[in-house]
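I'd like to ask you about the structure that follows.
Removed from the display is one protein chain of the complex; every other protein chain stays in position.
After this line comes subunit A, so read on.
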Amino acid sequence: MQRLIKNGEVVNDSWHLLDKDATLDGLPNSDSIIVPLALWLEHSHALKARDGGLGVWLDSDEEVESIADDLQQFQVIALNFPVFSDGRNYSNARLLRDRYQYQGEVRAIGDVLRDQLFFMQRCGFDAFALRADRNADEALESLKDFSNTYQAATDQPLPLFRRRA
């Protein structure tokens, strides 16, 4: 089972992430699944009728605006990093949290490495599916890389200049 960093600890992950070209065929009824955006857009009725948990995942070139009206349908929204250097989903995570007040899990998937976790956490990610070849327990340390930050962000809506003693 995939290990996941969630809320600052390493847990076992029970969600199934479906491939980008997944179809409705043979979809289990009761498992918790994270479906690609295209599947959701095409089959939202069928997916809503299932018993199991539902999440959706967006690639870095897909826009959160396309699910803005559906957010209450998802327990998990996963944002994919095809390569760690593709930073678009930092903005998407902030939009989900700050603009659309999404309260469910925002999960980083794909090329997720420990040295990016601190920034991801600041942008509203609360779950990290670390690349399979990496040690999640060690990576936890990086969530504490900095003891203070200058900017307003999702984790700290006040910039340092409004908090400075």
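Miscellaneous remarks
Note that a contact is a pair of C-beta atoms (placed from the backbone, for glycine too) under 8 Å apart; a residue touches a chain by one contact, two chains touch by 3 or more; residues count from 1.
In this text, contacts and distances are computed from a predicted model.
Look at the chain that isn't drawn here: its UniProt entry, checked against "Sulfite reductase", "Dipeptide transport system permease protein DppB", "Membrane protein" or "ABC transporter ATP-binding protein", names it "Sulfite reductase". With the whole complex as reference, residues 63, 84-88, 90-92, 94, 99, 113, 115-116, 118-120, 122-123, 145-153, 157-162, 164 of subunit A touch the missing chain.
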